[in-house]
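One protein chain is absent from this view; the other protein chains keep their places.
Per-chain numbering from 1; labels A and B assigned in written order.
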Amino acid sequence: MIRMNRRKLFVASAVIAVGSMAVAAVPAQAFAPHRAEIGVSASSIKLGISVPMTGIASPGYNKIPGAMKAYFDYVNANGGVNGRKISLVIKDDQYIPTLAVAKANELILKDKVFALLGTLGTASNKAIASSVQLAKRGVPALFVNTGFSGFADKSKYPTTFSILPSYQMEAKIMSQYIKENYAGKKLGLIYQDDDFGVDALAGFKQGGVNFDVKVPYASGSQGVAGTAAGWIQKLQAGGAEVVVLFGVSSATTAALGNAYALKYAPQWLLGSVGGDATTIASAKVVPVALMRGSKGFSFAPAPTDTADEYIKMFQDVNTTYNKGVAFDNNIVAGMTSAFITVQALQAAGANLTRKSLMDAIETKGSTFASPTLTPLGYSTTSHVGATGYWIGTYDATGSLKPDGGAYTVYTTDSGSGAVVKSTYKRAPMPAKGLPN
Amino acid sequence: MYQFINTVLNGITSGAIFSLMAIALVLVWRSTRVINFAQSGMALLSTYIGFECIQRLHSFWIALPLSMIAGAFFAALVDTFFMRVLFRRTADGPISGVAPIIATLGLLGLIRSSLGMIVGNSDASIRPPVSNVGFTVSGHTLAFSPLKLMTLSMVIALMLGLTLVFQRTNLGLALRASAYAPEIARLAGVRVDAIRTIGWALAGAAGAAAGMLQTPNGNGALAPDSLEFNLLLVFGFIAAVIGGLESLVGAVVGGLVLGLFLAFIQYYVSGSLVFIAAFCILIIVLLLKPKGLLGSKAGRRA
Partner (left out) sequence: MHKILHTNLGRALFFTALGFGLFLASNRIDELRVYQGATLAMFVVAISSLILLTGYSGQVSLGHGAIMAIGAYAAALARIHWGLPVWLCFSAAVVVAAFAGAVLGTAAARLSGPYLAGTTLALAVGLPSIANQFHVLGGEQGLLFDIGQPPSWLGADFTSYKWYFWIGSSACLITLWWLQNILRSRYGRTWRAVRGNEVAAQLCGIHAGKSKTLAFSVSSGLAGLAGALLAMTISTVSPSAFPLSLSFTLLTGAVLSGITTLPGVIIGAVTLVATPEIADAISQRMANSESVTTNLPGLLVSALLILVVLFVPNGPVEQMRMFRVKARSHTKN
């Protein structure tokens, strides 16, 4: 008797399953080729972003969507792009690829966004590109937030555009700098044992730099009490005089903090991902003054550089449209992506389609006004944004100042190309920071 | 030799913090036979309260006891208004073994997401109250600073204090009796429910101390989704299981064994193996001694 009932319930639960999917179902859309582009109307453009807003990877990165939104609000308040106001749908993927795919599907199929913006993480981006089939659907994935060099492969990821130089490029430029300035010194490297670090190792190998001490750490382990002390011990034991810190900002903080505790003071070279003075300062474990003399690598102006016109504009926008959020590297990163997005939308013209947007970036991208201090490398053959780094020194307030007073920019590629000193001069900012 | 000593010192100090968390887990386990997965959430909440106290009172030394009191109070509330109801409703049936795990996991999620809603992504951090620069002995800087000395002494003091309470006071007797033989204790006039709540409160205080000490010892930063607190729970739990779950001394021994083992793996093998290493040592210990290093069979039978 009981068994019968159970089976009835089982049938019932199966019906619920089918029903729950069918209830919300919308009849399959008829193919209507002459309809206006998805996510665009006469008065609006809808973009979508999926980033870790909660979960272990969220601290720091969860500020990026807010920063983008703030800049879009600023643009909207000044008339929008070709009369269209930009809206941004924010989803939380917790840095889990499964969720990233689910959120990308929601953004594309339910919210019907025009393009994806700033997806974070190599694994998530790879999963989205292949499972959601961005290429087949023709959905642009603008300015993905990862330095993994694989996304430069246009044949594999035709609709994906990156903005960060690849980790490999950074490592190559660092190698050049090390060979020029620290020849004969003992070298140490702290790196994350995943693709982030693996890409870096490849770049250092190409750059011809061999490290005397290599210290890998498990991604996610840097916060555990005491583990970072072991990294410093290894560097000390190996007698490293120049140490490259190629890790996330929590690892950078942990390494500097433990070096401070052990009175170990090599010449630090801080990679662009982890070298955020604001984050390090806010952690309060290590006095910011200790960063003085460390070398930093960046492609954007430092968030502390208030003399920079873009930084000044971003700060104003942040104060007005992003109230109560501290201004740091993440805000600069978010607003830089938003700025270039607006620039691209503008360049695509009044008759905006996904294709016209991607064409605009490919054909006009390298001439975009951009806060970055390195040239943008967009072309019909390359989807890589910033192509290099400038090198600076941290002062006692944690502000990164360019060596020799002026920005000297080195550019390279993710392949075997040489590291070149660039003559690029950033164009002046468009009036009020609004692309025209 | 210098590096060997520093590795040992590193292991001891990180182990000390694992021990604190392990002590909290053991206290709850002993009083109510529950592994409290919400312990890290409760520690996070108490640490945030401690952080707010530091902001207002500008003193770590006042904030620490305040956050421990807050932690104890919150834990007592959880036990009284949540766990007791839960035990009544899931006393038997196949769910009884799983229900406490599920309930505390749910509580962990609840604390974390509510905290996330309240504090958002604002920056919070705790500055080390004493210097974290290592002592120098004959020209060598040791991986042992006033901060670590303070941490270690706190752990030892807490362990000794709790052991004294358990061994030498009537309260301790009542705590042990309610844990091992609740029915007999009840017959003997012990208010078992109240005594169990005290066990939870002690654990809440220990967890708060773990959070307040881990934060300046680690990265300093505090966030609702802190990875550090997640790992603190995992490593604290592993330490408690290694120690046998029953004794406070076991918890401290477990914490130190784990801390030392990980420090040696970190320095002599590879930093990328810490998580796998933690799993391996747990499996090894449990295969050799399924009840942990200091777990007593008599205790479980009683």
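Simple rule for what comes next: contacts are C-beta pairs under 8 Å (C-beta built on N, C-alpha and C of every residue); 3 or more make two chains touch, one makes a residue touch a chain.
Given the structure is predicted, the values throughout are model-derived calculations rather than measurements.
**Q** What are the shown chains that the omitted chain is in contact with?
**A** A, B
**Q** Check each of A:D92, A:D276, A:D328 or A:D413 against the chain that is not shown and name the one that touches it.
**A** From the options A:D92, A:D276, A:D328 or A:D413, the contact with the absent chain belongs to A:D92.
**Q** Per the definition of touch given earlier, which of B:L57, B:I95 or B:A188 contacts the omitted chain?
**A** Of all options in B:L57, B:I95 or B:A188, contact with the hidden chain holds for B:I95.
**Q** Quick one: say which of A:T54, A:T159 or A:N318 touches the chain that got left out.
**A** A:T54
**Q** Touching residues of subunit A against the unshown chain: what are they?
**A** 2, 5-7, 9-11, 13-14, 16-18, 20-22, 24-29, 53-56, 62, 65-66, 90, 92, 94-98, 101-102, 105-106, 109-110, 121-124, 126-127, 130-131, 133, 148, 150, 193-196, 198, 218-220
**Q** Residue-wise, where is subunit B in contact with the chain that is not depicted?
**A** So the residues of subunit B touching the missing chain come out as 29, 35, 82, 85-86, 89-90, 93-95, 97-99, 101-103, 105-110, 112-114, 116-121, 224, 230-231, 234, 237-238, 240-241, 245, 272-273, 275-280, 282-283, 286-287, 290-292.
By definition in this document, only the chains that are shown with their structure count from here on.
**Q** How many angstrom lie between the CA centroids of subunit A and subunit B, rounded to a whole number?
**A** 36
**Q** Give the list of subunit A residues in touch with subunit B in this complex.
**A** Touch list, subunit A to subunit B: 54-56, 58-59, 62-63, 193, 215-218, 220-227, 229-231, 233-234, 236-237, 250, 253-254, 257, 260-264, 279, 282-285, 324-326.
**Q** If we count contacts the way the header does, which residues on subunit B are in touch with subunit A in the complex?
**A** 3, 6-7, 10-11, 13-15, 17, 113, 116, 121-123, 125-128, 132-134, 136, 141, 143, 145, 214, 216-221, 223-228, 230-231, 235, 259, 262-263, 266-267, 270-275
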